[in-house]
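A single protein chain has been removed from this complex, and every other one stays in its place.
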Amino acid sequence: MIIHLPVNMAQQQVEDLARQAEAICLKKADKYVLITSSKVKSLPDALKGYASEHFVLDTDMQLSSRQYDASVGRIDIADTYIGGDQRNTLMIAGPCSIESEEQIEQSCQMLLSLGIKVLRAGCYKPRTSPYTFRGLGLEGLKLLAKMRDKYGLKICTEVRDSTHVAEVIEYADIVQIGAKSMYDHSLLTACGKARKPVILKRGFGTTLQEFANCADFIMSCGNEQVILCERGIRTFETKTRFTLDLCGVAWLKHYTNRPVILDPSHAMGYDYGVPDLARACMAMGVDGLLIETHPTPCVAKSDAAQQLDHDAFRQMYASLKPVAAAVGRQLV
Amino acid sequence: MIIHLPVNMAQQQVEDLARQAEAICLKKADKYVLITSSKVKSLPDALKGYASEHFVLDTDMQLSSRQYDASVGRIDIADTYIGGDQRNTLMIAGPCSIESEEQIEQSCQMLLSLGIKVLRAGCYKPRTSPYTFRGLGLEGLKLLAKMRDKYGLKICTEVRDSTHVAEVIEYADIVQIGAKSMYDHSLLTACGKARKPVILKRGFGTTLQEFANCADFIMSCGNEQVILCERGIRTFETKTRFTLDLCGVAWLKHYTNRPVILDPSHAMGYDYGVPDLARACMAMGVDGLLIETHPTPCVAKSDAAQQLDHDAFRQMYASLKPVAAAVGRQLV
Amino acid sequence: MIIHLPVNMAQQQVEDLARQAEAICLKKADKYVLITSSKVKSLPDALKGYASEHFVLDTDMQLSSRQYDASVGRIDIADTYIGGDQRNTLMIAGPCSIESEEQIEQSCQMLLSLGIKVLRAGCYKPRTSPYTFRGLGLEGLKLLAKMRDKYGLKICTEVRDSTHVAEVIEYADIVQIGAKSMYDHSLLTACGKARKPVILKRGFGTTLQEFANCADFIMSCGNEQVILCERGIRTFETKTRFTLDLCGVAWLKHYTNRPVILDPSHAMGYDYGVPDLARACMAMGVDGLLIETHPTPCVAKSDAAQQLDHDAFRQMYASLKPVAAAVGRQLV
Partner (left out) sequence: MIIHLPVNMAQQQVEDLARQAEAICLKKADKYVLITSSKVKSLPDALKGYASEHFVLDTDMQLSSRQYDASVGRIDIADTYIGGDQRNTLMIAGPCSIESEEQIEQSCQMLLSLGIKVLRAGCYKPRTSPYTFRGLGLEGLKLLAKMRDKYGLKICTEVRDSTHVAEVIEYADIVQIGAKSMYDHSLLTACGKARKPVILKRGFGTTLQEFANCADFIMSCGNEQVILCERGIRTFETKTRFTLDLCGVAWLKHYTNRPVILDPSHAMGYDYGVPDLARACMAMGVDGLLIETHPTPCVAKSDAAQQLDHDAFRQMYASLKPVAAAVGRQLV
């Protein structure tokens, strides 16, 4: 249950009431928001007489639920925003991993030439084998920051585990929680206390319910800027790397109030399918796309097969605009 | 392996050679086509000196493979066609089941008002429970034929098992093999001997390789008019009925020479997601869409939750045209 | 809902009442059994005053539900039985396919030497590729019948589709419905009218609910001798052919009244894992095991990798007896 209390109540009193109701307490500009387990179905006695509003929710997808707040949350990025009252679709592109200054320079210049505002590149790679490239780490973060300063691009990069979450939050403009890390409470908590947009990637074995619950996890720590990213789930089909779950996206759009972005590159795992899928994602009416592109995919140190080369990326990018227009959206 | 022999050879000799090579033999207008298991990797001795061409294939997806024939097969339907040298996307719409003449009349009139050429409606329903509606059977087929005569619509309907395959082939313009029946050899053989377009629906537990193999099954019986239909696979996610596998569609488009159509209604299982998904499918660049729509979904005898009402269908249909244009296709 | 009517009522009256209640009607030795959809939750008016008992069921798993009948159905096979008041576990073994008289002779002699009573061998193979061995068909059935006459073994063989169901029912002692055929209504109906035990194999994409519903399908046609067989479901794991679902078996044992048998050979897909799995299945306390064994697996025309050779089978068989004893069962 979510309970609203008037903002003019004394903070100490509100916190005492929250404790009595075993509720998490958030202070917003215009109200206090108390959140109990969704198993609480009637207003706790302690809060009677104080609550200005209360919302009974079916599941622990509470703050992120359209039942609670029907409008899609607005998230400001660069000089634009997604969600809210606009139908913007944000392009986030770049290589799987930052590998060198030369490589990332090439990526930045390609993005700039197309007017793309957000660069993605991983510094901490969550590989399952211990014998493969694990990313440049802090050195990579610093190179990305250098690119931001030089080119004015916003930086989106992934946090892998709690040991470096502070660094990533410090350097990134958009913090990405990877599919393999989305159950990490300490990570979710750290991102929940940050004041930056967070892209939460769905685990490949994660149900929609768990996914939305994790969004609530972050939001219940105080950070409302949570973006959901579907990037393919693991199914019996292995001709493609994963299976992009657009039915699930329809569910997320219908039941949650979070902006939704899609990563067709990881889902497909092979470059040949990415352009078609990217157009499908755009027509699906989502708030953003995350596309991997590398100056020379065949020498990439990770995910070589799925990254578009720059020519293929440009061609695909050009083809997205008419699709965006056809569904009443702008590609930003 | 696929081997071509000159058309001017004596049929008896060709059949003898096929027997020696343990090959299936098809007579085309301009050649004989012999097909062995794909495990045969070099031209059988018996055929040396006769073969005009031969193709070594990786898997038993042979006739349906782009490695063998790189152009997408053309299939004539109504006064138009899909595949071949045009970028047409065919709309096939109608109720899950035909329930009564009144119901199907309403469906036909709605389709006609939009210029849609193909009506779908099931007569033999493959339900897993013995205690539910199983369709009107032959009576339904006759009603559909009546609608064809009256309105000039083409009829697409599903065959469930071998006991009524002859009837369905007789009455339908497009024979649909259901997801639960796609492994039925007798059905595949009967459809392979028919001279009508066949929509082969992917089983919800079927791999892409098996799916393509089944297309080969039908084609190796002599019927080249096979259309592949992806309609959702079964995954761990149960908030939606199935998971529409668009990554798989990218694979099918890349590796097979078959037209591909999509059924977002069965994949989603709920009407609210169908319009978004239909637009995504269109942007994916496929050859057709199969959409369930019912005059009054809430009283439908099967699949009530997923059928669009006529208003919702009209709205969705209107929105598909600009998407088609954006990806250089025509909705037919 | 299941409703019992007294056996001394006039059959015509009972049939009229069944029609009014839209119920399936079965005549048993001691009662009439009427079955409506499980959506019917209160006794239909027409039946008030007649019903001797009625059972409200949650789902269309009705006749097969422990809620309706808590005792496991007894099924007589050879000179023994499974289910009922005994804790017997039946061994059913033999090659994937019957390939020749010589091969099946060898199989029979091996079984006889161990005292095994039931021979399994497929005659109609449901392969997904059109270019592979499809079984000996009727010739195979006749060879199996010859073996029965010669050696006194009972014959278990698979029906693939409706076109040959009559033949299989005629020749087999136990009719097996294959995993790929379990949704075939005509097949289920034919088996439901037969008076022979039926092994229903779970489809690899089939939920437990659907599986139990299919058992009801057969039982509602009048044949109570339905045995459920779990043989592996399709999951994201592809190092093994399928994933044997023993959690599902626990569910089946808890919620249905059907004997349950297991096929570890198809689940595993590789001989090396079969003995361990067979022992696990035995300890699980099931009513039977279906194990593939071939005189010379490496030359088998189907499923070569998963068949045990006779030495490996003998060793495994010997190891099953102490496990059976440990869980209070007899291997028969």
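To keep things simple, chains are lettered A, B and C as they appear, and every chain counts its residues starting from 1.
We adopt the following convention: a residue touches a chain if its C-beta (ideal position, glycine included) is under 8 Å from a C-beta of that chain, and two chains touch if they have at least 3 such contacts.
Since we're looking at a predicted model, the values are computed, not measured.
Asks: Tell me which of A:217, A:255 or A:317 is the one touching the absent chain.
Replies: A:217
Asks: Would you mind spotting which of A:69, A:161 or A:309 touches the chain that isn't drawn?
Replies: Answering carefully, the residue with contact to the hidden chain is A:161.
Asks: Among C:92, C:268 or C:289, which residue is in contact with the omitted chain in the full complex?
Replies: Result: among the candidates, C:268 touches the missing chain.
Asks: I need the residue numbers on subunit B that touch the omitted chain, in ascending order.
Replies: 234-236, 238
Asks: If the hidden chain were put back, which residues of subunit C would touch it?
Replies: 205, 207-209, 232-233, 235-251, 253-254, 267-270, 272-273, 276-277, 279-285, 319, 322-323, 325-327
Asks: Give me the subunit A residues in contact with the hidden chain, please.
Replies: Missing-chain contacts on subunit A: residues 24, 35-38, 60, 62, 126, 128-132, 134, 160-163, 180-181, 183-188, 203-206, 209-210, 213-214, 216-217, 220-221, 233-234.
Here is the rule we go by: only the chains that are shown with their structure count from here on.
Asks: Indicate the whole-number Å distance between the mean C-alpha point of subunit B and the mean C-alpha point of subunit C.
Replies: 32
Asks: Hey, how far is the Cα centre of subunit A from the one of subunit C, in Å?
Replies: Subunit A and subunit C have C-alpha centres separated by 48 Å.
Asks: Report the inter-chain centroid distance for subunit A and subunit B in whole angstrom, where each centroid is the mean of the CA atoms.
Replies: Whole-Å distance between the two chain centres: 37.
Asks: Touching at least two other chains at once: which residues of subunit B meet that condition?
Replies: Subunit B, residues with two or more chain partners: 205, 209, 233.
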